[in-house]
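Apart from one protein chain that is not included, each protein chain of the complex appears where it belongs.
Order of writing sets the labels: A and B. Residues in every chain begin at 1.
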Amino acid sequence: MVMDPAVAIETQSLNKRFGGVVAAENVNFKVLSGEFRCMIGPNGAGKSTLFAMLCGIESADNGQIFVLGHDVTRMQAFERVKLGVGLTFQTNRAFHGLSVHENLTIPQAAAKLENKEAGQARLEFALDAFELDPNDETKAAELFHNQLQWLEIAMVLTGYPSLILLDEPTAGMASEETLKTAMVLKHLNSTGLTTVVVEHDMAFVKDVAQTVTVLHQGQIFAEGSVADITAHDDVRRVYLGRA
Amino acid sequence: MSTVAGLISGGADIGRTRLFWIGFAVIVLLFLLYPTQTSAFRVSNASFYLLNVPLGLGMALLWGYCGVLSFGHVAYFGIAGYIYGIIAGNMSGNSFGPLAGVAGGLLATGFVAGVFGYFVFYARVQKWIIPILTLVLTLLLETFLGQTAGYQWRVGSVLLGGYNGMTGIPWFQLGGFVFEGYSFYYLVLAVVLACYFGLRMLVNSSFGHVIVAIREDELRTELLGYDIRARQWVVFVLSAVLAGLSGLLYVQWGNYITPSQVGLLQAALPVIWTAVGGTTSLLAVVISTFALNWVTFTLSSQGNQYAMVIIGALLVVTMLFFPRGIVVMLAERLGRLMTRRAAPSQP
Partner (left out) sequence: MFRLSARLGRNKLGFDRSGFTMDVLPLVLSLLYQFGTSAAFFFLAAVGLIIILGMMNIINLAHGELMMIGAYTATITYHAGVPFWLAVILSFFVAAAFGAVLELLIVRRFYGRELGALVVTWGVSLVLGQGTLLFFGPFMPSIKIPGGSFSFGDFSFSAYWLILVLISLLLILGLWWLYSRTPYGLQAKATMQNAEMAKSLGVRTPRIYALTFSLGAGLAGLSGALLAPTVTIAPFMGQQFVAPAFIIVVVGGAANVIAGAVGSSAILAAIKTPIGMAFGAFSGTVALLLAALIIIRVMPNGISASLQGYFSRRAGGAMR
């Protein structure tokens, strides 16, 4: 099939089950370049599994995955990252035993040099907004939780990605910190960085998202603009509760 | 940070201050002068303690910096020693024999480690499998070598020798100059210093930083775009070659090698040196390797039967009460004392 450069992510008929649990069922997920997409859904809906399959941490039972113009279905995780993908994890995985400085310099050797100019600008913006000093020798474990989350985002940006996948970046953050995160992500997205975020915080989602994908029991339950989704009766029943 | 000086003084190993380097230089000087102050016998002993350092460094690199534990590293010590014995023994008239032996020994260890490493790292096995399988490999090697008694077990003109091992291994020589006694001591010292500084530069390089990241969190490192399997493989092979280097120096020191060098008891020693020194510091492991070899050698040459029990107990005590390593924890204490002395007005 022709790989459209305007498409950042596309999956075709993706299926995955763990024993009796269906994590993905016939998922056709498509994100265009430059989009800001939010994925919502109840716990266990398959959001993190979809991220894992996109990045190569889990392999799908069947189906195809295209990322940034390449068929990555058979590719190792690190090969996909080198195409320009950045991922942050649901539980923070910055290097807690290392310093802030080390956290921010280690990713450099694998940075995607084609994106260097744009990437550097984005990184500097984020470091500035998140108040992270790349020469800071403080151990990451001594940072506050929200700083750790920001550190992991900055780590990922150090690789100059074209696409970032953030799994619940604002989990555990106070509302001010959530707002700041939203502001930074919106700015980064406006410079052309395709952004997909898994989130539970609906205020955040309403603030940032252009399109929202709702996952439920491994299937794409609904997809559309924030307004469409929040007005959608079934979505409200399944996830948001009648409100 | 890419200049040689920058790489040496980086933070991946203990000791960066001027005072530290002065102390280091003093100690190196003492080692250089040692032979003039003492008997040939003691110099030979010191050579023995020193020649084990590359093996310890290899363990520290692999375990401490990369997070991969190998229990059977002595296998590479033995492989290099036996291969050298075979090649140099068969080329005993030829002055290139020893060089060929060295090359052969190092290549053989690299090859075995490469194949073994391929199977374990590219399978992405669970962490505990590597120490177990490496130990099995060295135990099997010991069993194999142990049953090679008899004339039919020879390569060319060199007998493998069964449990009694291979004897009459030729000295290493460069262009007619034979390294024995004092010249051997200086050779070992040079090799140890070269290995230490080479590794120190490696761990301070960006390659070294990625290795540490792999140790900290493999998944995160892979998701930053690094092929962790390849890097673990490289470190494994490098550390095996270092073990082989120690083996090559050993057969120079004693002109013999036996299967017990790759057996269960010997296999425990590098693990103990590294744990007692502290996995996070190359220098600490240099110190602990030298010191513990001195202790075990002295104890067993005095006929003390308790040497291995003491060493085993030391390992248990270290793991329980000095998890970061005795030398490292002492160095941290010392560092804190120094900073307190330097700035007594600080609250």
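As a working rule, contacts are C-beta pairs under 8 Å (C-beta built on N, C-alpha and C of every residue); 3 or more make two chains touch, one makes a residue touch a chain.
Keep in mind the model is a prediction, meaning the values are calculated, not measured.
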Can you work out which residue in B:Ile14, B:Val262 or B:Ala275 touches the chain that's missing from view? B:Ala275
Residue of B:Leu135, B:Cys195 or B:Val328 touching the missing chain in the full complex: B:Leu135
Cross-chain touch to the chain not pictured, restricted to B:Val125, B:Leu174, B:Ala230 or B:Met338, is B:Val125
One chain is left out of this view; which of B:Phe144, B:Tyr163 or B:Phe207 touches it in the full complex? B:Phe144
On chain B, the omitted chain is touched by residues 69, 71, 116, 119-120, 122-129, 131-133, 135-137, 139-140, 143-144, 147, 264-265, 268, 271-272, 275, 305-306, 308-309, 311-316, 319-320, 323
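Throughout what follows, only the chains that are shown with their structure count from here on.
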In whole angstrom, how far does the Cα centroid of chain A sit from the Cα centroid of chain B? 44
Inside the complex, what are the residues of chain A that reach chain B? 55, 57, 76-78, 81-82, 87, 89, 93-98, 102, 105-112, 155-156, 159
Inside the complex, what are the residues of chain B that reach chain A? 206-207, 209-210, 212-213, 216-217, 219-228
